[in-house]
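Note that one protein chain of the assembly has been removed; the remaining protein chains are unaltered in position.
For subunit A:
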Amino acid sequence: MRLRVAAGGPAALKVLAAAGAAAAPVRLVWGGPLGETAAAAAPLPGRDPLVPAPVIPTPRRGPPGLTGLLPPAEQPLAPLSPPWTPALELDSGTVLFSPNAICQFFFLARGEEPTDLTNQWLEWEATELQPAASAALYAQLVHGRKGLEAVEVLGKLLVHIELNLSRRGTAYLAGDTKSVADVVVWGTLFPVLQDETSLPSELQVLRTWFQSMTLSEACRKAADSVLMPKALLEFKSYLQKQPPPCLAMERATSNEPEEEEGSEPALTEEEITAAVDAWARGVAALPKPWQPQKPVLPVEGMRNVLITSALPYVNNVPHLGNIIGCVLSADTFARYCRLRNWNTLYVCGTDEYGTATETKAVEEGLTPQEICNKYNAIHTDIYRWFDISFDYFGRTTTPYQTMIAQDIFQRLLARGFLLQDTVEQLQCEDCQRFLADRFVEGTCPFCSYEEARGDQCDKCGKLINAVELKNPQCKLCRGVPVVKPTQHLFLDLPKLEEQLEPWLEQSWATGDWTANARYITRSWIRDGLKPRCITRDLKWGTPVPLDGFRDKVFYVWFDAPIGYLSITANYTDQWERWWKNPQQVELYNFMAKDNVPFHSVIFPCSLLGADDNYTLVNHLIATEYLNYEDGKFSKSRGVGVFGDMAKDTGIPADIWRFYLLYLRPEGQDSAFSWSDLMLKNNSELLNNLGNFINRAGMFVCKFFGGTVPDMVLTPDDKRLLARVTLELHQYHQLLEKVRIRDALRCILSISRHGNQYIQVNEPWKRIKGDEKDRQRAGTVTGVAVNMASMLAVMLQPYMPSVSLAIQGQLCIPPDCFVLSHNFTCTLPPGHRVGTVSPLFQKLEHDQIEALRKRFGGGQAKQTPPASVTLMAPGDPELIQELTEEVAKQGNHVRQLKANKAEKAQVDTEVAKLLELKKQLALAEGKSPEVLVPKGKRKK
């Protein structure tokens, strides 16, 4: 067995003395606090003995007589106890951390059983003597008290020993032979007293006992090895950093309620009374659900809410981050608004114009319109599967888009907010067009890479101005383009700024803008607004209706937000009642944070400049980013779950909705994780929410024949009603501020209250009891099933299908599907429920692991080739060597290309080059992934 003691630590004395006295075969490990910080963090010996702290074994001379000394590098022992406390590791692996138990063990091991008397001394030592001795030691070492003054605090305790010894007339504490009691008491007294002269002279018997103990071989040797001057100094400096020990009876007890995290606020009598009143009013207390006319149009005197989510770019399949960032967040809010009887219109659509669509069309051999049709259908399907409740999901390639965009343009032109300027651009004379950046390739002006794109070099990563490319080529006909000056139109943002700022101030004062939206907007304005080009030399876009510009289209950022208006126009010809009606309409824009400047600065400037009483954004709701497992979603690397794949996972849409909303990146980035998805499903949905709703319904079916029983509310029930009402109020407060993720916690909180309520009241037992018990079972069941009914409504914005399922199972009347601030009895006694069945399924570990593999999560750990794994990063010689090889191979490849070598040969040599670069990157300690040429990725 191994015994760890710290030299200088007071408790070391008794365990060493006991080991010596009982001749225990221990191996010693000398420990001490790990530097000053660790020591400061460690509590006083005797307190909190289980806190892990490292042990530094330092070889020192142990007392002779103890067997063996340990080599310094032995495994740390007793990770659960602080370094100043002794610890004994038994051969079985058990660790004793209490000094008295260690001493006891040594004596037990040689057959000395504890007696009532030794027990009593040990208990007295631990509870009475030890705290007092610690205080005395502290007074000596830290405050510098000496002699009798220092032992004053021990006064009564010393008398206690004196009296016991003299009354019994024995030489030792528990009889005429030395026992564990003597060693333990002596070991605690000795560091304080040092020798018997510090004892008051009248305690004669005690002095004699103490002297004989000190002179015994085991004790003397223990003292010599533990209480070395240097070790005592170490212990002193440790003690100085500790608060003084206080004796139990001196401790001030605080009765002040402490604010605990997660503690529930107290309920007032008024709240309880109000909750009970509301409950009793039943369905009558609820407003009638509002069914708007179709198409939905603003209604005088109602709150008219117009909701948009950022238009997804048509030829990207949205991933989970895109979905939570805009459409799902906006959908949840739109559903909430409808349940509040607010007159709500939610529109969205695909953003279809622009270079990327044209490029994609060339790639796939389709026309741009065909590409848009194809991808618009994919988007529509995905959002339908996610149960997104658009009033209308449209697209930007419509005649209304042209009409409205051109109208806004004309108004800006007429009011002098457009500027004209010359831009140098590449033109392909064969194709008869100016080449957008992505339609040009050439040699990089920085690194001479031959396949650089017009906007960026894939090799060196530098941004390029297309006119700077050497040997530019038209990507379509391989012809050589020429630099030509071309005229473009600019939106005069500096001139519009004086209108923008007062509007922003007013919108911020009255609306809910997320913090990131305000921040991003502020930094844009602070950096100074510059004129922004609104035209492009492209074909796929809204044509510019101005002579001299008719072969150009609008730049996508000018065009795209106008999509909100044109999509609404495709929904209803009375679209202007939404979009030119700021008096009656409140506009919410949902987006991810990268979209903020277009919605907060540029688009409002266009509308302010066009000056046609447009509805401008009142509430700009921007999310942060959602990451995938530990990294980013990446279509090209096949990492992450994309909208069209979610349904193939076998996990229902509502579970996806729940989990995405549960980790909605509100305020900070969050990360999707498969194991967390499983955990949340199994704990929050299955065990908490589903369990509660299912039990509430099952009790009605099983115990009351499917009819809600009579309820006689007790004070406990009334408190529960008030508690649930508080959560409901919180839910409203949060959702009114579009804090969707936080509001979801309120739902889960209510079902937790419900579970506790059922668990404490045990209706399944009471139903078998007497009349009173059965009535109680009825009340509990009735209240619980009404909570379930309200949860179904509160859940609807988050999990519409589950909500519908609960509505069906409990036969909740459609009139109850409305949200008020009251928790009322919507399923009164006599109400019949339907067939109740489980709402959620457990997700199994194997299933989740299979999905994780399939979607490439956690695949960051790519195993590099064996030949390079052994190299230590940062070896300068190796880096030098590899750098030279890379350069050599690079030249070789260029040579081959220049000589128009066969493609197969070039490819082989390029592969060699890439492999060398990877090795170089590894040798430099970088991730090799950055070197995969971007141009080779499938987009």
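We adopt the following convention: contacts are C-beta pairs under 8 Å (C-beta built on N, C-alpha and C of every residue); 3 or more make two chains touch, one makes a residue touch a chain; residues count from 1.
As a working rule, contacts and distances are computed from a predicted model.
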item	value
Among "Eukaryotic translation elongation factor 1 epsilon-1", "Autophagy protein 5", "DNA-directed RNA polymerase II subunit 4 isoform X1" or "Hydroxyphenylpyruvate reductase", the UniProt name of the subunit that does not appear here	"Eukaryotic translation elongation factor 1 epsilon-1"
Which residue of A:S670, A:N755 or A:Q796 touches the chain not shown here	A:N755
Residue in contact with the excluded chain [from A:N343, A:T649, A:N691 or A:Q807]	A:N691
Contact with the hidden chain (one of A:A132, A:L504, A:A560 or A:A777)	A:A132
Omitted-chain contact residue, chosen from A:L3, A:I102 or A:C326	A:I102
Contact set of subunit A toward the excluded chain (per top definition)	46-51, 80, 90, 92, 94, 96-98, 100-102, 104-105, 108-109, 114, 116, 119-120, 122-124, 126-128, 130-132, 156, 160, 247-249, 251, 253-254, 258, 260, 262-263, 679-680, 683-684, 687-688, 691, 752, 755-756, 759-760
